[in-house]
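Of the protein chains in this complex, all but one are displayed in their positions.
Here is chain A:
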């Protein structure tokens, strides 16, 4: 499942498609004070195939030098993903699938997005993938370079069980502050908060809001070489399996924090009338409140946008 993406945002319409599993954001816009649409540059250009095929081809022809990444909308763990830089590669894909091109059901739909080929490289080399990063065309097939998903990296020869190719956000932020400067680093992380906020805001009306339930989302964010964050994917069922000792401790802390946020303190008290989400703390473990809307509009739905603290898969 690719994820629950954005439908209505701030009451404006956005280009989106509803797949069986979720909604995919293709363009993200917002109305400014004068009522004009502003393009929110947080998601790389995205299209759903086969539905948007003709529109996609137009865009492709306009910028023939861009690379695109094809992701199956119903698979996880990096399965079935490949890179495209020539239209004939798509035709190959279309004919290689068993069904005729036009009758691909929504379940077999793919999402194609513009590929960000100038990711932030740490230490001069993109070592998260256990192989040095290169945008070289010859290496398009080398999935070890382009995909950081642990399920794939685990099979790489260089996979190290002790750290599992994961580096904490705290250390990343510290590194960026020392090597790029405080101002630009703060801006980058503010933009990440913004991405999370905007993306959740736009599905607000579509998300089931029940005070007896909670959901935890996993955000995949790519930071490019200019320290601009891009939203790659939102996972509604992020993997909680663990790979290394460090990872296990991390995910345990995560679950611990989640329960601390969600479960009210008098949980064991049968007379308690409180529902979930009574937590008013600004910081719980590695989660920080991004925004608490119950303060703004006085409505009863206090929404907590938590930012997962310690780790993400970075490119």
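Going forward, a residue touches a chain if its C-beta (ideal position, glycine included) is under 8 Å from a C-beta of that chain, and two chains touch if they have at least 3 such contacts; residues count from 1.
As a working rule, contacts and distances are computed from a predicted model.
You can't see one chain of this complex, but its UniProt record names it "Tbc1 domain family member 19-like", from the set "Thymic stromal lymphopoietin", "GATOR2 complex protein WDR24", "Tbc1 domain family member 19-like" or "Trafficking protein particle complex subunit 6B".
Listed residues A:54, A:118 or A:171: the one in touch with the omitted chain is A:171. Contact with the chain that does not appear here is found for just one residue of A:118, A:179 or A:256, A:179. Taking the complete complex into account, residues 60-61, 64-65, 85-88, 122-125, 127-128, 131-132, 134, 136-139, 142, 158, 160, 162-168, 170-171, 174-175, 177-179, 181-182, 244, 246 of chain A touch the chain not shown.
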